[in-house]
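Just dropping this structure here.
What you see is the complex with one protein chain gone and the rest in place.
Moving on to subunit A:
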């Protein structure tokens, strides 16, 4: 018969699933004949059953929150990046508007020269465009960064951007020397907002008029 210590080693090997076939026979034979080892083996197995019934507990409900609060602060750029990722449509819209307005903006700031749409028979004096009395302008007229004096007739829309329509009366030619005829709409654009509105309107008009 082997020493008890040897047998106890076999018991632990058994509990770890490491017991070889012949060792199993040795252990079984010994246990049949040795009460002391039997109760030792029984106590070991019972101990393991007991500790496995230990209570289950859960972390407090705000545990994750507390951990997140105590983390060192993160890279700032990441917060914006995450927001953009979470709102792709808003991000796309924001980028679109930034690009569009900055485009219109630079146009507004750069063009301070007098611009007149191509029409014949117009007289240009400095920053003033004059439509002579006997002239009929066919089509739309656009004047940018300048004054417009109409003595003749315009068959179309008139648009004045960043400028004004000058009345004849100011020149002291009498009451009857009235403003010439405009057979269309007259627009005067001289504010940033209207300038934007004009552009947007034009944009949509060019999109939707499929000619």
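The definition used in the following text is that a residue touches a chain if its C-beta (ideal position, glycine included) is under 8 Å from a C-beta of that chain, and two chains touch if they have at least 3 such contacts; residues count from 1.
In this section, contacts and distances are computed from a predicted model.
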Hidden chain of the complex, named as in its UniProt record, picked from "Sugar ABC transporter permease", "Cytochrome aa3 subunit 2", "Carbamoyl phosphate synthase large chain" or "RNA polymerase sigma factor SigW": "RNA polymerase sigma factor SigW"
Residue among A:50, A:89 or A:207 touching the omitted chain: A:50
Positions on subunit A where the hidden chain makes contact: 8-9, 12, 15-16, 18, 40, 43-44, 46-48, 50-60, 63-64, 66-68, 70-72, 74-75, 78, 82
